[in-house]
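Every protein chain except one is present and positioned as in the full complex.
The first chain written gets the first letter, and so on, giving A, B and C; residue counts start at 1 in each chain.
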Amino acid sequence: MKITFEELRHFLEVQFPQGASYGTLQKLGDGWAEMKLNVDEEHLRPGGTVAGPAMMGLADVTMYAALLSRIGLVPLAVTTNLNINFLRKPVAHAPIWARATMLKVGRTMGVGEVFVYSEGVEEPVAHSTMTYSIPPEK
Amino acid sequence: MKITFEELRHFLEVQFPQGASYGTLQKLGDGWAEMKLNVDEEHLRPGGTVAGPAMMGLADVTMYAALLSRIGLVPLAVTTNLNINFLRKPVAHAPIWARATMLKVGRTMGVGEVFVYSEGVEEPVAHSTMTYSIPPEK
Amino acid sequence: MKITFEELRHFLEVQFPQGASYGTLQKLGDGWAEMKLNVDEEHLRPGGTVAGPAMMGLADVTMYAALLSRIGLVPLAVTTNLNINFLRKPVAHAPIWARATMLKVGRTMGVGEVFVYSEGVEEPVAHSTMTYSIPPEK
Partner (left out) sequence: MKITFEELRHFLEVQFPQGASYGTLQKLGDGWAEMKLNVDEEHLRPGGTVAGPAMMGLADVTMYAALLSRIGLVPLAVTTNLNINFLRKPVAHAPIWARATMLKVGRTMGVGEVFVYSEGVEEPVAHSTMTYSIPPEK
């Protein structure tokens, strides 16, 4: 692993001025990461459930964490494609978790998948795949 | 058109307790909608640019608006699939605009596409397609 | 499981007049399926590798098989969305395998994911997610 859990957690806090509104890092391995989002009013939508964008934001940042575990602290790695299927209605006020796993990390591109869960529920609420573009080293 | 601009703008304000953080409705037609997001600190990401989730949130709500122009004020229409390609780096502090157009509105499902722009720039910064599930009428 | 391996293999042979050009069923479980495609000239593309459409066709039919394991022999279940990431160059003349797993099977819709492999190679060559629409029972 190119970075430690503490290094990445600190990096994410510095880079994202929004603080914990995208979620916080919980676990980190070689090519995978887990993050958690404490759902509050700003994350809800009509129907009393978690808004899609809150799940997409959490999925996106969790994939970013999984990618950085492999390539180190590269701020300018950016998402180029994201696909997400919303599978089940999340529990309205329970935290949501995301677990991202890299499927490939190449020289210029990383692809991975993310499962999103409501805390305490076994079946996933969403599943996403993403491509990140990795900037060339100077 | 099943609803007026004013009805939808009011509906969105009531339904989304987050206020303007997903964007505000600018124009509405039969099967299409335009929304605008005033980008501030909460929407930025490393690299001094607009965060992907801010663009995804705007795209998602704009498609919701375009769909409701056809089916009326159905709060429980929900996104089931979203795919987005990020094409160019948005201007950091310029507002972003989204224009959504429905490709199909069936009885149980609506599919459409959204272009996202930085204000004042002709080339799109992102392009998204989405599927919404329409709940059965009672 | 709603059907047996033999029933499904026979059903696929009857329904697809193209015979084995999409692949043949190898294994079937509750909510999953494996199929294999013997790659020949018609499946190749510039660069001496397996064409994307051959992998997409195999992935699509394998997901169909996985879905039918749950809902029975429903010919009119149709794909509504397919997303695929091509991860690595397949071996040109080796067979390709697909393994599909359902993530959700609802009343009107099934969502699943498929990994595609070159025979004998551990890392996947492609990963796909799909939504199938399930027609209402008469």
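Heads up, the rule we're going with is that a contact is a pair of C-beta atoms (placed from the backbone, for glycine too) under 8 Å apart; a residue touches a chain by one contact, two chains touch by 3 or more.
Note that the coordinates shown come from a computational prediction; the quantities given were computed from them, not determined experimentally.
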Among B:2, B:27 or B:104, the residue in touch with the chain that has been omitted: B:104
Interface residues of chain A (partner: the chain not displayed): 80-81, 83, 108-109, 131, 133
Residues in chain B touching the chain absent from view: 81, 83, 85, 87-88, 103-104, 111, 113, 123-124, 127, 129, 131
Chain C residues touching the omitted chain (full complex): 15-18, 21-22, 41-42, 44-47, 51-53, 56-57, 60, 75-76, 78-86
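Basically, only the chains that are shown with their structure count from here on.
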CA centroid of chain B to CA centroid of chain C, Å: 33
Averaged-CA centre spacing for the pair chain B and chain A, given as whole angstrom: 22
For chain C, residues that touch 2 or more chains besides their own: 81, 83, 131
